[in-house]
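== subunit A ==
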Amino acid sequence: MKSTCRAVMATAFLALAAAASPAMAGDPIRTIEILSRPQASQPQEFQSIQLIAQEWRKLGLTVNVRVMPWEQMSDVVWYQRADWDSTAWQMVGRPERSDPDEIIYNLFHSSTAEKGYNFIGYQNPEYDAVAEAQRGEIDPEKRKAMVFEAQELLARDQPNMMLVHPKQTFAFDKTVWKPESIVDQSGIGIRNTWTFMALEPLGEKKDIVLNSSDNVKAINPLYISGGVDSWVFELVYDRLIRVGPDGLPKAWAAESYEWKGDKTVAVKLREGMKWHDGKPVTPEDVKFSFEAIVSGEAPMYAPFGSNIESIAIDGQVITFTLKKPAASFVTSSLAKVNLIPKHVWEPIIEDLKTKEANAESYQEKTPIGSGPYKFERWLTNEEIVLSANKEHFNAPKADRWILRIVPNVEAALGMLRSGELNFLGEFSGDPKVLIDAAKQDGDLEVVSTVEMGFRYVAFNERRPPFNDVAFRRALSAAVDRRLIVNAAYRGFAVPSNSVISPSLEFWYDPKTLAELKTGHDVAAGMLEEAGYTLDGGKLHYPGDTKETLAK
Partner candidate 1 sequence: MTANLLSVRDLKVSYRVGNGHIDAVDGASFDVPRGSIVGLVGESGCGKTTVARALTRVIADNARITGGQILFDGKDIAAIPERQMNALRWRDIAFIPQSAMNSLDPVYTVEYQLNEVLRRRGGLSAREARMRCESLFEMVGIEKGRLRDYPHQFSGGMRQRVAIALALALNPKLVIADEPVTALDVIVQRQILDQLRELQTMLGISVILVTHDISVVAYICDRTVVMYAGRVAEAGPMAGVLTRPAHPYTMGLRNAFPDLAGAASGTLTPIDGAPPNLAEPPPGCRFAPRCPFSIEVCSTESPPLAEIVPDHRVACHRASEAPVLREIAARTETWLAHA
Partner candidate 2 sequence: MSHLKAVASRTLQLALVLWAVVTILFLMFRLMPGNPMAAYIDPTFTVEQQQALMAQFGLDKPLWEQYFIYLGNLLQGELGQSFRYREPVAERIFALLPNTLILTFSSLFVAYAFGILAGAYLAWRRGSAVENAAIPLVLMTRAMPEFWLGMVLLAVFSFWLGWFPAGGTRPAGADYDSLWALYTSRDFLSYLALPALTLAIYSQGLPLLLMRSNMLDVMKEDFVTMARIKGLSNWTVVVRHAARNALLPVMTSFAIAVGYQLQGNVVVESIFSWPGLGRELVNAVSASDYPLAQGAFLMIAVVVILMNLIADMLYALLDPRISHA
């Protein structure tokens, strides 16, 4: 059925092409490759790519989907920047990405094209200017206008083909936890620090038991080790600011904070806080925490402290002076850096300075923080047990927080239903299955939230024909995003045409998506308009362009 359809279409195009009878046709476009991860690890991505390839083929392209595991794919994309055509990619949501700076700047600024995260090689001075300007603008409304402009530039240039913002789907046992006590953090979902503090037990069971498919790698406040790990250390360690359920910064260990000019922030530390070993949390500890990350022993955290010129203490008030204005400082630094006890870490860091290894490979036997949960026990690859810090200013209502490592999604669902888990902290399977299971079970409640993160197809702007805006726009227009939402994500995603998620209401520019026109005819029209021709069902370059990259 489908192949006949394709044949008819091709003939139609042939006829059209003949009628237009272009004066000149370029070389036929070589086989285009698109990289994807395997279905086993990334079923939705894999399926999206299959659909996209199928649509592109209808435009007269020969498309080859190359499947490779993440390690290889990242190696090719990062280190062989001239050698690939297009690839599936994703950015995941993190609370500190609630500030758009990281995405807007790192992904598209020309300075990161050679070795940084602008691996697609997008070069646009106009965009660079906007991206730089929004960094220094402290006034939210003015900054918002700049962020909108950046989004519209991207929508125009289509350096990437944005696909969807997936929905995060989690579930919990509503016979164990009071449903009203769940906090749905925008762009993140209900599995978040706020929920873990707020969950209210209904009966005798007071332990939060949740799953992760990935092992916990480290519980180290100076090492950004991975998604699951952050669930743990966000509970064990406090930060001056936390990104609130609404995505905006909220004073936390800081009682309050205030911008004094565009390079100075004054933070007042909350009184009466204690470390888990009983010692008080002092402004000295806070200062130390921010100095530790730039000590050279914590390279992954260093960027979050590198813009700090000096830190001054006056009673409970800590004043940060920046080297250059940075609007995102509050969200991406103050809400990112873990507060660590000076009396524990100072000797460790001094010792590490004499050694080759740095603090990232240092694992405390019992991590000491000041957060709402205390570290109890860690069994390699099996579970992590935290217990509630009842003395915390926002003490959790649950007794313990137990993270079980369950690599198999089927098993995780089974455990949730049997009561071995009471909070589904990760679910990589088909959300419909989860919803059906919840319906059957009766004890479960499922909550889906649009993610801050996004899935996209990156075009390698270094390589023709992807260096042609028209070509990129046409390819992007070829696929109706709703098809991907429905077929690959089962409806558990929203269409996207911006790197800013609609869950970040303040920063999101809805115009980008509203103006995106898709469909086969739209795409074919764009190509024709740009001078691409079809010959024998194969798409050719416009004018006298030669194929230089054919194998």
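Candidates were picked such that all candidates are chains of the complex that A comes from, given by their letters.
What we mean here is this: contacts are C-beta pairs under 8 Å (C-beta built on N, C-alpha and C of every residue); 3 or more make two chains touch, one makes a residue touch a chain; residues count from 1.
Since we're looking at a predicted model, the values are computed, not measured.
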{"item": "Numbered candidate touching subunit A, per complex, among 1 or 2", "value": "2"}
{"item": "Residues of subunit A that touch candidate 2 when the two form their complex", "value": "41, 69-72, 74-75, 78-79, 91, 102, 106-107, 115-117, 207, 209, 215, 217-218, 220, 223-225, 299-300, 302-303, 356-358, 360-363, 377, 379-383, 385, 400, 402, 404-408, 410-411, 414-415, 417-418, 420-421"}
